[in-house]
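Only one protein chain is missing; all other protein chains are in place.
Chain naming follows the written order as A, B and C, and within any one chain the residues start at number 1.
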Amino acid sequence: MADTSAVSHGHGTGTGLSNNKLLMWVFLGSECLLFGGLISTYLIYRSRFADGPAPGDIFDIPFTSVSSFVLLMSSLTMVLALSALQRGDIRNNRVWLLTTAMLGSLFIGGQVYEFTTFMREGLGYSTSPFSSAFFTLTGFHGVHVSLGIVMLMSLLVSSLRGTLTKERSETVEIVGLYWHFVDVVWIFIFTVIYLVPSPTT
Amino acid sequence: MSTVIEAPAGEHEGEHDDHPTDRKYVEVAIVLGIVTALEVATYFVEMPGAVLIPMLMLMMVFKFFYVAAWFMHLRFDSPMFTKFFVTGLVLATIVYATMLTVFEFWHKG
Amino acid sequence: MSETMELEAPTRPIGVYTRPKGNTGWRDWVTTVDHKKIGILYGVTAMVFFVIGGFEALLIRLQLATPNGTVLGADTYNRVFTMHGVTMVFLVIMPLAAAFANYLLPLQIGARDVAFPRLNALSFWVFLAGGLFLNMAWIVGDAPDGGWFAYAPNTGMIFSPGKGMDYYALGLQITGIASLVSAMNLIVTVLNMRAPGMTLFKMPVFTWMILVVQFLLLFAVPVITVALFLLMFDRNFGANFFNPEMGADPLLWQHLFWIFGHPEVYILILPSFGIISEVIPTFSRKPLFGYPFMVFSGIAIGFMGWGVWAHHMFVSGIGPISVAAFSVSTMFIAVPTGVKILNWLATMWGGRIRFNTPMLFAFGVVSMFTIGGLSGVTHSVAPADTQQTDTYYIVAHFHYVIFGGALLGIFAGFYFWWPKCFGHLLGEKLGKWNFWLMIIGFNMTFGPMHILGLQGMSRRINSYSPGFGFDFWNMFASVGAFVIAVGVLLFVINVVASARKARTAPPVGLDPWDARSLEWFTPNPTPAHNFDEDIEVSSLDEFWHRKYGEDENGKVVRVATAEEVCQDGSATDTHLPSPSYWPIILAAGLPFVAFGLIYTLWFCVLGGTLIFMAIYGWIFEPVDDPDGPHGHHEGHGEDESGVDEATAETVEEAPVG
Partner (left out) sequence: MILKSLRLERVIAPFIGGLLVLTGCAADAPLDTLDPKGPISRSIDSLADPIFLIAGLVFVIIFVASAMIWWKFRDDHSTDEFPHQVHGHFRAEIGWTIGPAVLMAVIAVFTLISHFDLNSEDRNDLVVNINGEGTSWDPEVVVVGQQWWWEFRYYFDGLDGVDLSDARNLPPADIVAANQLVIPTGSEIGLKIMSRDVIHSYWIPALNGKRDAVPGRVAPWKIEAETPGVYFGQCSEFCGLSHARMRMQTIAMDPVDFQVWVDQQMQPAAEPTDAAAMRGEAIFEGQCARCHVVNGINDGGGADLVSNAAPNLTHLMSRTTYAGGIFELYESDGSLNRPQLEAWLRNAPAEKPAYAEGRRGMPALGLSEDQIDDVVAYLLTLGASPAMDVIAATEVD
């Protein structure tokens, strides 16, 4: 989305840093406040479950642990994809990009499953402040992951068309930053929302 | 804000040389996996909150920064990136922690 | 759609992939990525919104001129003051600051353009889309009526069942995207695009203040984004964030809004502080007193602005300890702001001041903002504020800081940089009338509001009864509002008249004010490519220092004329970023998505398609128009490190925020 393919590795910029990468980091700084707001909202409302189920009643820790693990490992594959491209190893780059996208999709699949299970157990979006906050927070995260998957797939298409070359590994790096950030947010969410004991009815 | 912007130009040219190897990445991932396993393990072990929560927080913060340092390359990339990210992070933490404090502890009366 | 694109892209770009070439007429304005044109677009649009917001203000004043006013019904009145506040804050002051930032910031750091010219265009069009969308609410007859800070649960579905608050939530969401994108863009620009030799502490104070503002935006906008999302989910998808019946706490909204809202007021004021920090030294013929302190106090204000939000909630019931903490933290904001005021005074002190119109306005800021700041300090005293809050005393405070601080500063900027943008001066005589009418009208309008407020007049009331002692000063204030209107009208007349006069008069020359900073190295008006060649910066106020030196007694002597120092704008081989259709198309998609969320999801499909198209078009767009003229890559800027044909055509992919 940025114009500055020219300055791809930042030679000649004031800081010696690439504009695009700087842009992504600036953006991630901003995202901290976005997720911070959603997480705080959740924390304020976690014990306000009205007549509906409480978080402690319905969270399925083993299941979420697995999907958290999946997302964590997708960070590994992401970084491997980048490292492959930096070596000029286009084939492995594609493999790892695809794997990352698949792991991401698996995570999203898990989330869809979790959401439908919760719905079946009586936790609708409108059930309580807790339910609204929970679905909104994890939903926002899910949307971020999904956007990441779209970006990964675009990279893959680009690679298949032969335009994702070693010289352009920065693009992968930037998508990677985004991906890792989304992962890091989940590390936070997983601990604070799931593992810290939640109120029960 | 001033702290964020001080990186002298062109100092980090060498960044590409000391990128970790894939092997290192896998090791990092294994460590992360183990810590995650430990985190999950707390779920199955009875523990008073006063022990559990600090422990969980510690592990979370560790994972958080471990990913940022290795996978997001903050370890060897320009410190300016770290500064941006950490500024956002610290600001968010302080501001929202204050808000939560106001909500949880100080709202009486 | 995307399918075909992906297949075509690797071959030579054809059709939509070439970048628009038109350099004339409206097409040029629609597709431009030139920061100067975008700045002007921002300025013109914001001034149109200013007239709308001002018209709303006049309606308010008409209604309140007499007790039991009948000009507006209660319902209309509530819509009018809500839209007045929203318009003035989000569609006038913020974009006016963006206008100056866009036009001047690249010039002041000696750059060819901003770091991401297309993103820059996107910011403007998204802002315009948001502004039009918000005002569309008038046309469908359902303007928001919950006040500009939209306290829940009054703005929820039960108490605001109309569509008005949906327009509010979604409209501000859209303008928020604009602010965020432009904040990221300008931060990268300042960090990466400065002229050689320009260290951070050689940057003009205006650039500094804009930089601080971009950081505030960067971190504050996501907070209101969250708040607006929650509100929207409550209203449209049955969420329970602000519904007390389900156990939600309405104070959550207040916290989120004001965590954004207080940094926001510094977002409004700091650009103006930056402007007058350029104007005052120029017209006092002295360097800015205490430059590093001016910079640090600006940064300090930016930081401290994060720790005081709950002073808007002293009576909300957040508990005595919180109130105490926020009361004290608020007080200390007076310190860095005071440093600024006193440094401006010290700059003027001992100067040889030319009171041209820009200087008059800057002088007005120093004195009028002080009044507003001091009433702010009286609010920060929490016990006293329990009597003041939600009265006209608050209305007086914030109009003094916003009108007397932000807006007057922006007018100073207009008069100061008009020749830079348009090649001719605004008329001095009309300018002075403009100034005096505005400042008198302003004091007539808002001065008495201190009295009204302390006499107990609540804000946001569409009528008051006789017998409360409100009658006289309300009438007085209403008359004042029309004096302001005449003042603003004179400005408009001045713009038209001086443009007409400029057609026959000789050009303004290179350096009409004997100015100090980098933007004056270029001819007036600034040529499309900005600088002919890079400027080696060796000191703060580089332009001035090239014109003047010191003799052995330390006296200032002229060493060069402006003609000798300035560039003549004749470079023809510079390579400029090509225009693009995609920013406006992408922006156009957003209101449709918003309409979709309000009315029928089909609009979302339409809007989504536009956005999707635009993003793909954007990504596949070649960096240059391959058919266009190619300069060699000189100077520095985004076009610097040789773009070869292959890179230019490849997919430029970076995550979309």
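Just so it is clear, a contact is a pair of C-beta atoms (placed from the backbone, for glycine too) under 8 Å apart; a residue touches a chain by one contact, two chains touch by 3 or more.
These numbers were taken from a predicted model, which means no experiment stands behind them.
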{"item": "Touching the absent chain when the full complex is considered, from C:Val71, C:Val381, C:Met475 or C:Ala528", "value": "C:Val381"}
{"item": "Selected residue (touches chain absent from view) among C:Val265, C:Val366, C:Val488 or C:Val508", "value": "C:Val366"}
{"item": "Given C:Val323, C:Val401, C:Cys421 or C:Val565, the one touching the chain that is not displayed", "value": "C:Val323"}
{"item": "Identified contact with the non-displayed chain, of C:Phe332, C:Phe482 or C:Phe612", "value": "C:Phe332"}
{"item": "Where the missing chain touches subunit C, by residue", "value": "73-75, 78, 145-147, 151, 153-154, 158-161, 244-245, 247-251, 284-287, 289-293, 315-317, 320, 323-324, 327-328, 331-332, 334-335, 338-339, 341-343, 345-346, 348-355, 363, 366-367, 370-371, 374-375, 377-378, 381-391, 432-433, 436, 439-440, 443-444, 447-448, 450-451, 453-470, 548, 554-556"}
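One rule holds in what follows: only the chains that are shown with their structure count from here on.
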{"item": "Distance from subunit C to subunit A - Cα centre to Cα centre, in angstrom", "value": "33"}
{"item": "Subunit B residues counted as touching two or more neighbouring chains", "value": "80, 88, 91-92, 95, 99, 103"}
{"item": "Subunit A, residues touching no fewer than two other chains", "value": "13-15, 17, 22, 26, 29-31, 33, 37, 44, 177"}
{"item": "Sites on subunit C touched by subunit B in the complex", "value": "191, 200, 211-212, 215, 218-219, 249, 251-252, 255, 259, 295-296, 299, 302-303, 306-307, 310, 317-322"}
{"item": "Residue numbers on subunit B that touch subunit C, as the complex places them", "value": "1-2, 4-6, 80, 88, 91-92, 94-95, 98-99, 102-103, 106-109"}
{"item": "Subunit B-touching residues of subunit A, taken from the complex the two chains share", "value": "13-17, 21-22, 25-26, 28-33, 35-37, 39-40, 43-44, 61-62, 65, 68-69, 72-73, 75-76, 78-80, 83, 86, 173, 176-177, 180-181, 183-184, 187-188, 190-192, 195-197"}
